[in-house]
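Report on the structure given below.
What you see is the complex with one protein chain gone and the rest in place.
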Amino acid sequence: MVLAIQAKNLKIGYMDEEEQITWATRGVDLSVEEGESFCIVGESGCGKSTLASAIAGVLPPHALTMGKLYIFNQLVINESERNYNGIRGKVVSLIPQNPGTSLNPFLTIGDHFYYILRDVKGLSKSDSIKIAQEYLSKVGLGKDVLEKYPHKLSGGMQQRVLIAIALASEVKIIVADEPTSSIDANLRAQILNLLSKLVKEFKVTLLLVTHDLASASKICDRIAVMYAGKVIETGLTSSIISKPRHPYTRMLLDSVPLLGSKKSLNPLPGEPPSLVEDFTWCSFRDRCPFRIEQCSVEPPLIPVEDEPHLVRCWRFREVS
Amino acid sequence: MTLPSLYSRIMRRNLRRTRFKIGVALTTIIVILSIIAPLIAPYPSEGYGYVPANASERKLLPPSTQFPFGTDALGRDLFSRVLTGTRTAVIQAVSVILISLLVGMIIGVCAAYFKGLIEVTLNYFTELFMAVPSIVIALFLRLTIGQGLHVVIISLVIAWWAWYSRIAYVYAKSIVELEYVTLAKLSGLSALKIIPRHVIRNIFQALTVQAISDLGSALLEASAINFMGLGLPPGSPEWGVILYEAITERGIEAFLFSPWLVVFPGLFIFMTTLGFSLIADPLREDLDPRLRRRWKLWF
Partner (left out) sequence: MPVSLNYIFKRTMLSILVILGVIVFSYLLLMLTPGDPAVKWAGNPRGPGAVKAIELARVELGLDKPLYVQIANFIYNFLTGNLGLSIAYKIPVSQVVISGFTATLELILFTYLFSIPLGVWLGLYSAIKRGSRIDSFIQSLSIVLASTPTFWLGSLILLASNTFTGFLPYGRVSSKLVLSTGFTPITGFYLLDSLIQGNIPVFIDALVRIIPPALAISVYPIGVLARVTRTLIAEALLEDYVRAAVAWGIKRETIIRQFVLRSIIPPVIQISGLSFVYSLVDAMVVETVVFGREGLGSILLDSLHKADFRVTLALAVYLTAFYIIVNTLVDIVQATIDPRIRL
């Protein structure tokens, strides 16, 4: 199996004016295989969007990096060095978070396709328009959209355009950063199903970043749960949903409704820790009902028996 | 935010920047000079435009140790005149900006707070006065009330308040629509309490930064009006007037033979304006929190 994305102890922080660093990810280890749909789940502030930006190659200039990140064996983050040559738009593309602000208001949809396909593939205007039409029809939009400016489209249509754009340059990986967060609830499932269908059709690796475990579980093969800048549990979707090994994952599952199950909902109590200072204890310790003495040392990712399932908890056996 | 804490925050953040330091230094020098100028000017009465008794012996002398900036066509010591002009410059710039800011802020905030006819009327007058160039007003005042410092200040205020009114209106409009202002209104608080407490306090910082960055332009326009002969009468201790006497009254050829008459007062205008601008520039960037981040062309 070829690894599409591989992160090794990846740390990403942001420095503010007082030279204080907030670490958004504090050492992420992750591997995503080619062709799979992989999902990163976590609440806001857990570092999932930062991780998505790192993979898509759009970390802001004031971000600091440590560790390594490989995309198809090309080293894109090597400690503080970042080199995305030949990656952006060619190997990885992005479906950004806010469709409303992510399309250039001064360009028509057709121009978006043209500039992307010209710069990435060297296509002419007429060829790119042909390809644009093809992909727009895949997402259920007519060619009249090409002539329009972004603000003339509804939020759902903008999101479909973004999916078509990400697919059009025939990348191998698509990073979707909370693609449904700003869309009406009744459209979310529709958009996610469309995305899931298309990535399978074009055999694209999907990295979906979301806070919504329920929708992630429907379209993803594997899930990684992030908490306070680290991956705390990763495994096949089915095993994460049916047998969560980390107390945080369990709380997360308890707080969202799953279709068909008649469980009671429990909101998440407590707050994640501040990420300004470094700490050595388990980041979930203060909220954890299972905490013991040993939790003052942060556990590594521990493999769970014979499954492809890793969990960062000393007491994972008791949790499940 | 209170003024002292705003002040200390500005100082802490910006004193590392060289440009800001130069601006603070220049402005401090000018302000100190404006206070002590009559004390250190070698010929204080000439600074105020009085022609000395031995004028005929010392007309248009080039700079020397006795007259560091040379003398003018009436034999007055240019150094004393320029130095004395510092006070006028500071008074002109500061009073124009302060009065304009005050008037503009009140009118802009009122337009945003009281809706309906008041809003429409005040905005109409704002639009009207934004359109009138200061030089036109100076011209009118010159025709009707004559010359003097008040003419310069009034004509600039008439031309400038509308800009602050517009800015205050735009900022206040967004604040007036916030829920807590509505709540304050519903709870029966009077406009006299809500406006200073909730509206003005929130737009004050943006307006102050704008005002500081306009100090330089106010001085430039004031001296341009004086330079045209529309403001202060000849002999006044003002840099624009000194330049007016050097060029407008005597023609350009005269200036070619005695360039010091132009170089020194102009240099003082330039330095003062530069000092104000150097202070204002980083403040403006501070206003936009997104720009404080170290952005750059990163792709």
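Lettered A and B in written order, each chain numbered from 1.
The rule we apply is simple: contacts are C-beta pairs under 8 Å (C-beta built on N, C-alpha and C of every residue); 3 or more make two chains touch, one makes a residue touch a chain.
What you see is a predicted model; the values in this text were computed from it and never measured.
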Touching the hidden chain in the complete assembly: which of B:41, B:122 or B:278 does that?
B:278
Considering the complete complex, of B:14, B:134, B:210 or B:236, the missing chain is touched by B:134
Just one of A:13, A:42 or A:57 touches the chain that is missing; which is it?
A:57
Give the residue, chosen from A:83, A:101 or A:137, that touches the chain omitted from the document.
A:101
Pick from A:92, A:139, A:157 or A:282: which residue touches the chain that isn't shown?
A:92
Please output the residues of chain A touching the missing chain, sorted low to high.
56-58, 88-90, 92-94, 96-98, 101-107, 111, 115-116, 118-120, 149, 151, 162, 165-166, 169, 175
Chain B residues touching the chain left out here are 19, 124, 127-128, 130-136, 139-140, 142-144, 216, 220-221, 223-224, 227-230, 243-244, 247-248, 252, 255-256, 259, 262-263, 265-267, 269-270, 273-274, 276-278, 281, 284-285, 288, 290-291, 293-299
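Basically, only the chains that are shown with their structure count from here on.
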Roughly how far is chain A from chain B, centre to centre by C-alpha average, rounded to an integer in Å?
53
Interfacial residue positions of chain A with respect to chain B in the complex
17, 58, 60-62, 88
Touching residues of chain B toward chain A in the complex: what are they?
13, 292-296, 298-299
